[in-house]
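Sharing a structure here in structure tokens format.
A protein chain is absent from this complex, but the other protein chains hold their places.
Chain naming follows the written order as A, B and C, and within any one chain the residues start at number 1.
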Amino acid sequence: MDRIRRALIGISAAAFLKPWEALAAWNKEAFGAKTAQDALRSIGVSGAAPTKEVLIEAPEIAENGAVVPIEITSNIPGTTSIAVIADKNPFPLVAQFRFHEGAVPFVKLNIKMGETSEVRAIAQAGGKSYVATKEIKVTIGGCGG
Amino acid sequence: MIRFSKTVLILSGLALTAPASAQDAKKEIQRYRDMVAEGSPAELFEIEGEALWKKPQGPRSASFEKCDLGMGPGVVKGAYAHLPRYFADADRVMDLEARLMHCMMTLQGRTAKEATARVFGSADRPSEMESLSAYVASASRGLPMEPGMSHPKEQQAYELGRALYVHRAGPWDFACTSCHGEEGKRIRLQELPVLAKPEAARAVAASWPAYRVSTSQFITLQWRMNDCYRQMRMPEPGFASEATVALIHFITVNGRGVPYRGPGNKR
Amino acid sequence: MMKVLAVLPFVAFSTSVSAQDVDAVLKRDFHARGQATMDRVVQDRLQKLCTETHDNPPADAAKSIEAEQMKTIALPSGSLMGDWKRGERIAQGGRGLTWNDKPGAPADGSCYNCHRLSPSELSYGTIGPSLTGFGRQRGAGEDAQRYVYGKIYNAKAYHACSQMPRLGLSGTLTEEQIKDLVALLLDPASPVNK
Partner (left out) sequence: MAGPMKMRATWANGFTDVRVLMTHPMETGQRKDPDGNLVPMHFIQTITVQLNGKTVVDCEVSQGVSRNPVFSFRIKGGARGDKITVAWQDNKGESNSIDSAVA
């Protein structure tokens, strides 16, 4: 179905697209992967180099796993994408952002985390992959408010 | 309006080790709360609430646009900042939800039973009362909280709230003070404001109602009173009853004077 | 007089609310739901005393209440040490006795809500004292076991207006569950004492 949609979008004139019709296809294999390694493979990443040029801004302790705020910035020139992976989630790949001309390789989002886990941000630039990692502890809160 | 804050990028390269002390843990939790508050879905409920305010409902097919929240029929701006207050037409002190219920009955012609059939919503389906509360409260942002305290019934409500706050009952012998009686205490990681004191009550008056991230729900002070009594193992207090309004009035008066900056964010 | 009241809301009002007023309000404004029946709003002698004195009862009144509460504690015969692993689960959980808990289903102790116990649990409350290392300091002897069992069964036997629920007397925890909590606090193998 996705493929048919993509094909249809391909042949329709871009000028007449509604905003959502320009949306990218969804990588079923990568998002269905049960391990961080499989997810990375499915988005074409192998042997990402650890770097300090990709910054993960997130609290070290999250009061609630339902909402864990994460902000990622890549200072690597020519960054074209950033993927977010929560290692211990049932489906570790949370999101992949592609940055086109004009976009700063920066994103802030809220993710779910079932338990304390490493969170990785993988940036791709010039055909290479770079990774930053941060452990986030997920705790049990009080009675809410 | 979205409260937009400039993101701080410099911090992120530092402090990658696990927090070593309780002090660090506290700081990290504060950072968590600050980051969550930067992007609050509370505003989505304000949009829903505004639509509901204008939507004709009930047997009389009336909207809330003639509902008098204390500032005159239809005036939303600044209304929340003056609640709870005494309303002569009902001869009682009302908080926001009690007053909304009053308008549902008198303007829209709905029964009390129908109006309160579903006052606490779920993440999937917020209640009408919650969305309306988000909208009305948001229209008091920046204005000082000044609940009514001049009418004898307002003073009575305050005193009833004060008495309920310390009243121990139920199988676990709890009063509000069992958790909210001593400064600096917490349940799990949640700090517990001493609501009899202005400093703590101000933070509450300024930020409720609020979006609760753990359940993705919009929660109101009526919900807070209800769920506290549930956890006190008590029977259920009536929605917008004199008892719950008195407690809310007690807290809001203790916290008065602070500019309203909600709807806020809760864990 | 009215004007003074309006500008000084934090002083006591002449419109003070009596205990009878509060009782009447609770009976009128609250309703039974699930297992939370209306008999729960009726205060017993202890709750009345603690409410009236803001949890600071005169010494003789406190003593009389504590003696009365002590009589409710029936220590089971034999060892009071259960299984600390089950105790940890009971200490972590917070279910039981609320209007949306299933009547008759096992309840928990809600211990971490107020106490620090196993040091690995970061999310602990501070309403009660930290109990980390409790058994290391007190030992696991018979006296310590009896004290911990009694305290969990009825904390009011030791402090009349303690904020800790009477977890045994109220029917929240069973004898076996309290023994498991005794082990959590006292067993040298428990993470509390590591």
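Some observations on this one:
Methods note: a contact is a pair of C-beta atoms (placed from the backbone, for glycine too) under 8 Å apart; a residue touches a chain by one contact, two chains touch by 3 or more.
All values reported here derive from a predicted model rather than from experimental measurement.
Considering the complete complex, the chain that is not shown touches A, B.
Of A:Gln96, A:Gln124 or A:Thr139, it is A:Gln96 that touches the chain left out of the display.
Taking the complete complex into account, residues 1-2, 4, 7, 39-41, 43-44, 47-48, 123-124, 213, 216 of chain B touch the chain not shown. Residue positions on chain A in contact with the hidden chain: 18-20, 22-27, 31, 66-68, 71, 86, 89-91, 93-104, 106-112, in rising order.
Following the convention adopted for this analysis, only the chains that are shown with their structure count from here on.
Among the chains in view, B has its Cα centre nearest the centre of the complete protein Cα set.
Centre-to-centre separation of chain A and chain B, using mean CA positions: 35 Å. Distance between chain B and chain C, defined via averaged C-alpha coordinates, is recorded as 28 Å. Taken residue by residue, chain B touches two or more other chains at 25, 186-189, 192, 231, whereas all remaining positions touch fewer. With touch defined as above, residues shared between interfaces to two or more other chains in chain A number as follows: 61, 137, 139-143.
Residues of chain B that touch chain A in their complex: 7-9, 11-13, 15-16, 18-19, 24-25, 28-29, 31-33, 35-36, 38-39, 186-190, 192, 210, 212-216, 219, 224, 227-228, 231, 266-267.
Those residues of chain C whose C-beta lies close enough to touch chain B in the complex are 2, 5-6, 9-10, 13, 15-17, 21-22, 25-26, 28-33, 36-38, 40-43, 46-47, 50-51, 54-55, 97-100, 112-114, 122-127, 156, 163, 165-166, 170-172. For chain A in complex with chain C, the residues that touch the partner chain are 61, 137, 139-143.
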